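I am attaching a structure below and will ask some questions about it afterwards.
Here the complex is missing one protein chain, while the rest keep their positions.
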């Protein structure tokens, strides 16, 4: 729903997928041009076979988002229990809609659909996939590089830009004996500041664009509408693919008796009545919860909702991501970058209200904060 | 169909319309800040009323393209006889879908729907409209400024860029006693090079993007499909508005027995077999016509089409557009700019063929050119 | 010396000064257009007088750096005891070279040289100056805005860019009863992320450009040369102004027997043998000091130097800088921004050695680190 707030953001997942494919190719080519032999070792492949691995990676990059439901992240919870967009990606790649096309070209490309599908299996132990997948799905991947830059161009903001050319040029294969398999994607010391810039670009894009107050409101209305209609997306591929953005918008157009549908069609979303800081602390969180309970008791719950926007700007602490220093040694990224180490996750709470009661709700919040000595 | 060739070009007419509204406002504000009294004279209005004229202009800018059929220019010929997209714009603004909204806000804005509609009447003699309309629809208008820049950003090419800030800042009201009404939009001498740059940006965008060989092929397939289906867009507003891009693409998806539908859905357009230069001269045009006749006799006409891409980069010769020189005098733009004067219209012919016969057609063309001593 | 490392960085202090004047004007105009009456109150001035204060501010901005010695920061320690570049700025503005020109125009501008000089008096209590000076010399000032953007354009790096248009548009006058005088420059909540981006731009520009290893080496050679020559810049204005960059470079050209002069002229600086992280911690600092002592005992001190690069990316903790929140309340910037609060000062140590002994020094460092279990 970003284009409801930033009108330029009319770009689609297709353009993004082409971009991820391009970045993935650039990363692969960088690794090869730096040291082909170490890449051959990581993939247990001969020089001649590298092009086939490159092609696998490109197809996985192109298809990495194919399983997303309409309006993607907003409607993840409308999926059947146990189903995620990653699992749907796997199913769709294996279906006739995709697998037949990949297999039909395999004489030329050397790639079978099943080899692409492997990238999306939940707990693969294929060492080649384990090496390649972080290029498109990791803490420093082609996916983030593309969406940050693409979204900042199309929304017209400055925040998502970073020196992607230097970042790609700094990536390298790290041989780490403690690591299973031994070879992983890492970065040279000279690229640490470019990596920090990407992490900060994410922080800014989340706080300024993805978690924009109006954008989040439309997401809430969308989910509200789907829930009110009793809709669950089907798990079965053929049926699932019938659901696209247009079908959801058509649904909204046809139900102008529903408050969420009306908010979407008439572009009159519930307005923010209160927000906590980008990095809400423990005490603020507890106070917000009390406040929200009180508000629900006092006002018509049909005219209200609240939002919890949470996101870590990175999760490097959960993985082993190494920097190769100028003196040849290895350090974890968090030891090399205080920005990576210190940047706190975003955690922001909001209360939204229908315009008819918004000023009352705001006044209620003001009094509550004053009486309880809270500063949001 | 531009995004079939330049994948970034997924932007819509809505974003463009917002942009034209912005540029129109900027132009109006420039004229006011330079000399409010001359603007008051041109509009026969008091200072307090200028904001209302500004608002009329903004609404006309926002709505200037509302009457376009799906895929706009490509499908103009599917409109009923005597109907143009300009006339449809007029009808839609007067319909309940638009007029009711404008009139509902008129207490605040001071603008009635009929005052906006006036901008689109074919032969208006309203002097205020005659003064304001060239701001959104003239040889140097907000429409061109926006689409050239917007399209160059979204396609990722460099060609459409020009110094739009300087251009807007150079616009002025010219008092020309020979002109009916006397006051018209013109430009100061210091902006002539920025105007030349806009004219050249148009030339480059047409030759490189809008007349791109693959883009034109998809346009031809689209029209071919609509004609094969026997479709004429309805003139009546309610029915007309049912036709959007999606409805046309759905039509293509449902008729995979039609060669044009297949070309669109499978993205396998007829390929270019021959093209004449950007500025085809008279002799080349005649030769092309002979060649095309011969080809039609020789090959299966279902596997062929030809294209005529024609566009003047400007039509300043048809209007009075004046430059106010640094010494205070007036000159016509064509006297001040050899580039404006000399830039020839684009005129390019192409032959397209289905892939199955393309190399035969190319060879046929080669032999024809050799035998007739023609160089395209 | 930045252009020895980034060849595009050939811009001068003059261009920078014009830029600071422009940013200062933009900030003043923003404050006036938001609320002229509050600005009049802050300056205890009538509406008509505001242009004179604007002009004072502009002249102070244009002249703020006029007292810098050649190669500015690098050679601050060559100034006589008790003299700083700020004091020299004051002297120069009061001298005939500047004061005569300002006073000659005062009939037109309404500004006397002494009113501009007031901006640079060490402990002024002039409330108008106290209000205006932070616009050109504070934690969020026209000086930083210009040099970060200018340097990033001219060096060709991405790091110094931030959304300066939004940042300027977010500045406001804050009425704070606890504050002496009551009125100070602050920022609206909507500009906090733009402020964070400026703080981070500074962090990146310092780590990547201003503290670049080769750039720092040239600074050290420059100071070394001036000290070897026994040079102290004169305090007296007329003599002081004779010293410009060219005179220092000429000095180097004439003393090719001096190792520092040769390093500069032949562009063969001492090379880095070891560096600590951007944010050296206490233990690392102590270890570095031991290491440096050992190295000095072991190697020829004429072929070595060390560097201490320290810089806080901001000093908001030392001043009262307020954010006006969307609900009207005030908060200190550090309460509103975890990035401002958490960003640690840069502290990095380096050892440089002449190329003839560099590999020995590197090996010595490696052994020292290994034996003492230190990781830099």
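The letters A, B and C name the chains in turn, as written, and every chain counts its residues from 1.
By definition in this document, contacts are C-beta pairs under 8 Å (C-beta built on N, C-alpha and C of every residue); 3 or more make two chains touch, one makes a residue touch a chain.
Please read these numbers as outputs of a predicted model, since none were measured by experiment.
Counting contacts over the entire complex, the absent chain touches B, C.
Within the full complex, the residue among B:158, B:246 or B:285 touching the omitted chain is B:158. Touch with the chain that is not drawn comes from one residue among B:63, B:83 or B:197, which is B:197. Of B:279, B:293 or B:310, it is B:279 that touches the chain left out of the display.
Taking the whole complex into account, chain C touches the unshown chain at residues 7-8, 10-12, 14-15, 18, 153-154, 246.
Against the chain not shown here, chain B presents residues 157-159, 161-163, 193, 196-197, 200, 203-204, 207-208, 277-279, 327, 329, 331, 335-339, 342-344, 362, 366, 375.
Here is the rule we go by: only the chains that are shown with their structure count from here on.
If you draw each protein chain as a dot and join the dots that touch, you get a simple line with two loose ends. Taking the mean of all protein Cα atoms as the centre, the chain whose own Cα mean lies nearest is A. Interface note: chain A and chain C, two copies of one sequence, contact each other through mostly matching residue numbers (shared numbers exceed half of all numbers used).
Chain B and chain C have centres, each the mean of its CA atoms, that are 51 Å apart.
Look at where the CA atoms of chain A average out and do the same for chain B: the two points lie 38 Å apart. We define each chain's centre as the mean of its Cα atoms; on that basis chain A and chain C are separated by 38 Å.
Multi-chain contact residues of chain A (touching two or more other chains) are absent.
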